[in-house]
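The structure appears below as C-alpha cells.
Just one protein chain is left out here, and the rest sit where they should.
Naming follows writing order (A, B and C), and every chain is counted from residue 1.
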Amino acid sequence: MIKVGIIGSTGYVGAELTRLLSHHSEVEIMFLDSRSYASMEYSRVYPSLRGSVEKECTSINLDEDLENIDVLFCALPHGLSQAAVKKIVEKGKKVIDLSADFRLKDVDVYESWYGVKHEARDQLSGAVYGLSEIYPEEIAKAQLIANPGCYPTSILLPLYPLLKEDVIDTDSIIIDAKSGVSGAGRAPSDTNLYPQCNENIKAYSIGSHRHTPEIEQELTIAAGKELKIQFTPHLTPMTRGILSVIYISNKKGTTYQQMKDVYEKYYGDQKFIRLLEENEYPQTKAVYASNYCDISFKIDDRTQNIIIVSAIDNLVKGAAGQAVQNMNLMFGFNTDEGLQHAPIWP
Amino acid sequence: MIKVGIIGSTGYVGAELTRLLSHHSEVEIMFLDSRSYASMEYSRVYPSLRGSVEKECTSINLDEDLENIDVLFCALPHGLSQAAVKKIVEKGKKVIDLSADFRLKDVDVYESWYGVKHEARDQLSGAVYGLSEIYPEEIAKAQLIANPGCYPTSILLPLYPLLKEDVIDTDSIIIDAKSGVSGAGRAPSDTNLYPQCNENIKAYSIGSHRHTPEIEQELTIAAGKELKIQFTPHLTPMTRGILSVIYISNKKGTTYQQMKDVYEKYYGDQKFIRLLEENEYPQTKAVYASNYCDISFKIDDRTQNIIIVSAIDNLVKGAAGQAVQNMNLMFGFNTDEGLQHAPIWP
Amino acid sequence: MIKVGIIGSTGYVGAELTRLLSHHSEVEIMFLDSRSYASMEYSRVYPSLRGSVEKECTSINLDEDLENIDVLFCALPHGLSQAAVKKIVEKGKKVIDLSADFRLKDVDVYESWYGVKHEARDQLSGAVYGLSEIYPEEIAKAQLIANPGCYPTSILLPLYPLLKEDVIDTDSIIIDAKSGVSGAGRAPSDTNLYPQCNENIKAYSIGSHRHTPEIEQELTIAAGKELKIQFTPHLTPMTRGILSVIYISNKKGTTYQQMKDVYEKYYGDQKFIRLLEENEYPQTKAVYASNYCDISFKIDDRTQNIIIVSAIDNLVKGAAGQAVQNMNLMFGFNTDEGLQHAPIWP
Partner (left out) sequence: MIKVGIIGSTGYVGAELTRLLSHHSEVEIMFLDSRSYASMEYSRVYPSLRGSVEKECTSINLDEDLENIDVLFCALPHGLSQAAVKKIVEKGKKVIDLSADFRLKDVDVYESWYGVKHEARDQLSGAVYGLSEIYPEEIAKAQLIANPGCYPTSILLPLYPLLKEDVIDTDSIIIDAKSGVSGAGRAPSDTNLYPQCNENIKAYSIGSHRHTPEIEQELTIAAGKELKIQFTPHLTPMTRGILSVIYISNKKGTTYQQMKDVYEKYYGDQKFIRLLEENEYPQTKAVYASNYCDISFKIDDRTQNIIIVSAIDNLVKGAAGQAVQNMNLMFGFNTDEGLQHAPIWP
C-alpha cells in the first residue's frame, strides 16, 4: 500500500483520479485537496462517490501535508501546481502532474503558448513525458511525470510508431479531433453551459490550440526531424470522449499490412491499445469510462491518403487513467491495477 | 468458479450482464446466446467489450447447452424464455429470469396485462421475486428467481419498508417515474430513435403500464392489504437511469425521524442502498453504471404530503446488477462481488 | 409600427424576445439593453441572429432611452427591473415585465418567498397577470403586465378552467413538472453546466419552489377559495420544454366528456391551446420553439384519479412568446402576429 494525495481533487480530472484510486488495491488516499470546497464532504461534491470515498476536502499545507505521502497527483490547471511540484520534488518524493506545466521541454515554447512565466524551471529537465505505452522504462524510473494532454494522447498513440518506423510522410499531417465537454472542466463558463453545447458542434482554436506544441514536440522526437501539424479541435455535444481523425498523404506508398505490422510491433502486447479489424472504426462509446485507446486506419487507394482514427475517454486514458497507469509503472504494480473495468455501453 | 450461460445476451440487459459477469471473480461465462447475432464475435456487437469478452454469439440448443452450466440468466423480452426456464428447472439447476414472466404470482393477472398465454405455469409457484434487499433469505434458497422490473425496483425499495412498518397511508400513492431510453431495449423502433427522443420528454402508458401489477403485488404483500397505485412512466432524453418521485398523503402524521428510522432499520447495513441527508435528493448521474439505489424524502408540513425520491441505473440495479447480486446470494458469494465499481461522474 | 425596447436582452428570454420581435410585422426594436455585453454587436452574442438583428447592445439610460418607445420588455431576473418599471409607468407608457416582481398581488408573500424587499410597491396594484388566454380583456387595457412564469403557465392553463367550473377537487393537487435547462438562464453556474446536466435528471426545490405562490394565487382565484398545491420541478437533460403532469383525486366523479366540455368552452377558439385526442399525450418536442400549449388528460377509473398532462416551450409560451401575445392584445394586433411559425420536429 502506498499513500497518495491529490491536489485539485474536485475538478473533473481530480474526480476521475479519486474514483479510480478509491478502487485501487495498492493505494490509500491521504488527502483530497480543493480550495473551492475545503471542509466539505467530498461525497457532497461528487454524490456518486458516497460510500466509496468518505473524506472531507482539505486545503493542504505544502509544508506539512506532503510529508506523509509517497506520491502526489496534481490536477490543477496550468500554472497553479508549480509550487507544489517544486516542493515535493525537493522532498525527494514522486509526483504526477496532470497540467501542461512540465510537458514542454523548451520553456520558451511553454511561456509563449501559455502566456505565463514558468516558476519551476529547475524541475523541467527531470520531468518525463508520461505517455505510458511509449516511455514505460523512463516512467518507471521517473520522479516527476508530466502527464500528457487529452488530445495529444489520442494523437500520439497512433502517430508515434508510424513516424518512428518511418512509414508515413511528415509534411502533411492534418488532425481533426472532437472532444466531449468535460474536457473544458467543471469551472462554469459560457462555453460549457448545457444550452450552449447541446445540439451544437463547433471547431475552436483552429491552428492555435495549446496542445499543438506538445504534439509537435513528441512527433518530432519520433520522426527524428522537426515537423508541424495542422490541428483542429471541436467541442462536441457529449460529456466524455475524444475522436481524432488523422489525414496523411501516403507519399511513401505504405500498405495496409505494413502499417498493421508497425502497430502490432508497438502495441501487440499492450492491454490498453486495441487495434480494430480492417473496416471497423473507433467510436467514443466503445471506450467510455475506460483506459482504452482504440485505433484503426484506412489506406485510401483512390486518393492516396492514409486516414487514421483513434478514440479515448478524455478523462481516463486522456488524463486520470493514464496517470494511474503511470503510477503503476513507477511503483511496479500491475499495469492495469485499478483500471480493469470494461467500458460502459450503452 | 461457477459456470453461467446468458440467453438473450445482445440486448442491452444482456450486454450489461455480460459486462458485469466478465469481471466477476467467481464466474466463467459458458455461452452468450443470441438469435440475431449468432456466430458473430460478441465484441463486434459490443465493441466496448473487445479484450474483455472473446466469445462468439451462439444460438443455443436447450437440450445440450444447459448441461454444462450452474446457472442460467434469461434476458429476453416477456414470453420468450419460458421454454428455457422450464427446461433448466427440470434439470434441477438454477435460473435467473429477467423478464416479467415469473414475477406475477397470479397467472391470470399476468395473462391479462401481458396479453399472452403463460406456457410455464408449473414453474410459477416456485419462483422467488428477486428484490435483493427485501427477500435475501428466500433468494439464497431459490432455484428460480424472477428478477424485478426496473421501475418496480426503483419504487419498491423506498416503499416496501414504509408499508411493512405501517408508517404511510395506502390509499393515495402516486408515482411519477422518469426513465432513460435504454429501458426500451436495443430493438429499433420509432419510439427509441435518437431524433424522436432527443430534446423531448413524454409520459406514456399513463395508468396502464405493465409494471403496475408487479408493483401492486409487492406493496400489497408489504402492507398486508390490497392497494392500488397511480403510476406514470416517462421517456427521458438520456440513455440510463430511472428517477422515481412518490407522493403520499401524510394522513398518519409520520415524522421525518420516524421515516428515517424505518429506512435505517431496513437499509442501514445494505451497501447498495444509500440514504441521503435531509434536503439532498437523488439524481440519476449519482448512480450511473452502478448497482446503487439512492433514496431520500421530504415531509412537507405545508401540504401534509410525503415526497420520496429514488434513483437507480435501470440497466444495473434495475436489471443486470440486481441479477448478479441475486446470483451472489444464491451461491454464497460476497454480496457486492462484481458490483464494487463506483458510479461514473460526469 | 410600434417602438419597443428590451431590457436584459442577452439572457435566453431576452434573446427569444429579440428573435420573435425581429420578425414581428408591427414592431421596430429601438434598443437591446445588456449590461454584460454593452457595445458588442448583438449578433456576436447570438450569432444565430446575424442578418436578422443588426444592432449593438447598449446599457440604457432610464431617463432618456425610454422616451422613444411605446412599450418596454423587461427580461431581467427578479429584483432588477423594478426601477425601470417604475420609471416607465410614471411616463405613462406600457411595460411587460417577465420577472416575478409584479406577479404576486400580496407584497408580503413576494418578499417572503423571494427574500428581497420590493422597491416598486405602488405599481403592484395596477399590474395585470398576463396569462393570455385567461385574462385577455384585462391585458388589453393594462399598462403594466406581469408576464407569468414558465412553470405556472404550463400548470395554470390546464387547471384554471377546471377549478373555475368546479369540476375538480381542490384538496389534492399534485404537480410533477420537468423543465429543460434553458429555464436556468445563461448565467454560468455549476447547475447548468453541460457535464452536470447531460445524462442526468433530478428534482429540486421540492415543496419550496418560488413559483408555488404564483400558482396558488391564480388557482385560488379560479376556485374561489384558498388552496395549496404540491409542486415538484425537475431539471431535465434537454434545452427547451416543460412537461407538467398533474394528479387530482377524482372525488367529484367527473367524466371525460365533462372535462372535455370545459376545455372546449375555454379553449375551443384559442389558437395556441391544442387539446389532444383521448389517449394522445403532449410531448415537449411537439411544441418546440412555438407558442403552443398542448393539453390532454385521462380519467383513471381503476384508481379514481384524474391525470392531466401539458407541454410548452419554456422560452416561448413560458416567457417571450406569451409576452409578445400580450403585446398583441395590448395594441390590438392579431393575436398570433409574430408567433405563427410551426414547432420544429425533429
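Keep in mind that, in the parts below, contacts are C-beta pairs under 8 Å (C-beta built on N, C-alpha and C of every residue); 3 or more make two chains touch, one makes a residue touch a chain.
As the structure is a computational prediction, the values presented were derived from the model and not from experiment.
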Touching partners, among the displayed chains, of the absent chain
A, B, C
In the full complex, which of A:238, A:275, A:329 or A:342 touches the chain missing from this view?
A:238
Residue among A:285, A:317 or A:341 touching the omitted chain
A:285
For subunit B, which residues lie in contact with the unshown chain of the complex?
12, 180-182, 186, 188-190, 192-199, 237-239
Contacts of subunit A with the absent chain, listed as residue ranges
172, 174, 176, 178, 180, 195-196, 198-204, 206-207, 228-230, 232, 234, 236-241, 243, 245, 247, 249, 281-285, 288, 298, 300, 302-303, 305, 307, 309, 346
For subunit C, which residues reach the chain that was dropped from this view?
12, 15, 19, 22-23, 44, 46-52, 182, 186, 198-199, 239-240, 271, 274, 276, 280, 283, 285-290, 292, 294, 340-346
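FYI, only the chains that are shown with their structure count from here on.
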Same or different: at the subunit A/subunit B interface, is the fraction of residue numbers used by both copies above or below half?
same
Any idea how many Å lie between the Cα centroids of subunit A and subunit C?
45
Centre distance in Å when subunit B and subunit C are each reduced to the mean of their C-alpha atoms:
39
Separation of the C-alpha centres, subunit A versus subunit B, in whole Å, is 36
Got the subunit C residues that touch at least 2 other chains?
180, 195-196, 198-199, 237-239
